[in-house]
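See structure below.
With one protein chain removed, the remaining protein chains of the complex are shown where they sit.
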Amino acid sequence: MDDRHRLDQVKELFHSIEELIPFNRYLGLQTESIDHEGAVVHLDMRDELIGNFRDGLLHGGVISATFDVVGGMAAMATAVLRGASIEESLQRLRPTSTIDLRVDYLRPGAGRRFTARGFTLRAGSRVAVTRMELHNERDELLAVGTGTYIYNYADQ
Amino acid sequence: MDDRHRLDQVKELFHSIEELIPFNRYLGLQTESIDHEGAVVHLDMRDELIGNFRDGLLHGGVISATFDVVGGMAAMATAVLRGASIEESLQRLRPTSTIDLRVDYLRPGAGRRFTARGFTLRAGSRVAVTRMELHNERDELLAVGTGTYIYNYADQ
Amino acid sequence: MDDRHRLDQVKELFHSIEELIPFNRYLGLQTESIDHEGAVVHLDMRDELIGNFRDGLLHGGVISATFDVVGGMAAMATAVLRGASIEESLQRLRPTSTIDLRVDYLRPGAGRRFTARGFTLRAGSRVAVTRMELHNERDELLAVGTGTYIYNYADQ
Partner (left out) sequence: MDDRHRLDQVKELFHSIEELIPFNRYLGLQTESIDHEGAVVHLDMRDELIGNFRDGLLHGGVISATFDVVGGMAAMATAVLRGASIEESLQRLRPTSTIDLRVDYLRPGAGRRFTARGFTLRAGSRVAVTRMELHNERDELLAVGTGTYIYNYADQ
């Protein structure tokens, strides 16, 4: 199977994750791209996501939740795409479990459309470490993060 | 003014924060208690907060968002209650800004009703560090966290 | 084998770790106690461990290094002591690898003798999460930390 086909399958998987997980749907996360190094999702500002009522800024908890999701996607993508057979990978792999998450809030969460990127820094057989970044539509870096995830397998 | 009266004022302030911040309202955070050492909030399980559709577990992002809020409440409470005059404190203090947040997920987020506690570990004039814990209704410790917050003042 | 005997064996193991690891010897870490919930080590102030030459405070890096060690000890102790056979555990288990470490510096590192405690918060088959605390001889809490460790086995 060629790489493009594999990526399509992974995107489909992640699309179903977006749709199936109620809280992700509430956040409004939209997957833009997936490759073996990571994942990119978008998020549009809405009143419901506001954390600071005076200035209309994105809630810090929306940022941490988005980082948790995009970091887990990056960890999954790396694991699926490095396998010899993507069908086998997709059958064996269960959604990752987050062990820990760190978020650094660099600037107030101002913007209309946000882009969160997850990059896999390390992916062993059992544990992955990912790096996350959040930019607004003016390409300002608002927050960075780091996540550690456990890989779960169906046969364990 | 006696201590009970001060606490009542702080609770009222926090109640208005719950009501005024849309994302907190979505999470359904209910403040139980506030004192000079910290804050306690409750959170009831709902379908919208699910992160794992197979097992119906609380979304990791709900936990990180709740920790961000209850840690900030603890930092605020400590600052307000140590002041000589609570009226003055409430006038000067603006909501804290989160600098960074770490969450450690210890057990799957199973439960019907969750309790999040924030404790102030250090509160200087500019920065506070808080510790957070999440238990379910069976008193199982599901997650712990640490947050660092900046104090903002109206006159700065 | 009774519990006391098991603890003695673990202490002996850790004593050899202190002696065999050059950097631990330089720090001067002395194991006080070990049990299934964690570990306690002591550290005496010396000129070589100073990080602030004006005030003679303990270097933040000494604190982070000590937390890395005592957290790893706690994770190891929990793994060894929960096994059915301590001999088997000691043969199978290799020193843990640190995945990540967070340190929160609460107060300046003033003191003559420091006590670092590591507590195991979660210990799965593959990953452990620990909590650490540093006090001085006046029982002031100077720093707290959290570590995540991978268990390594000889047969993997």
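Points worth noting:
Letters are used for the chains, namely A, B and C, taken in the order the chains are written, and counting of residues starts over at 1 for each.
Just so we're on the same page, a residue touches a chain if its C-beta (ideal position, glycine included) is under 8 Å from a C-beta of that chain, and two chains touch if they have at least 3 such contacts.
Quick caveat: nothing in here was measured; it's all calculated off a predicted structure.
When the full complex is examined, the chain removed from view is found to touch A, B, C. Within the set A:R6, A:R102 or A:R117, the residue that contacts the chain not displayed is A:R102. Residue in contact with the omitted chain (choice from C:V10, C:A65, C:V80 or C:L142): C:A65.
Considering the full assembly, C:L49 is the residue among C:L49, C:M73, C:V129 or C:L142 that touches the omitted chain. Taking the complete complex into account, residues 99-100, 102, 124, 126-127, 129, 146, 148, 150 of chain B touch the chain not shown. The set of chain C residues touching the chain not shown comprises 20-24, 26-27, 47-53, 59-62, 64-66, 68-69, 95, 97-105, 108.
Interface with the hidden chain, as seen from chain A, comprises residues 102, 104, 106-107, 121-122, 129, 131, 141, 144, 146, 148.
What we mean here is this: only the chains that are shown with their structure count from here on.
Of all chains, the one whose CA centroid is most distant from that of chain B is C. A rotation of 180° superposes the C-alpha trace of chain B on that of chain C, rounded to the nearest 5. Under the contact definition stated at the top, the residues of chain A that touch 2 or more other chains are 99-100, 102.
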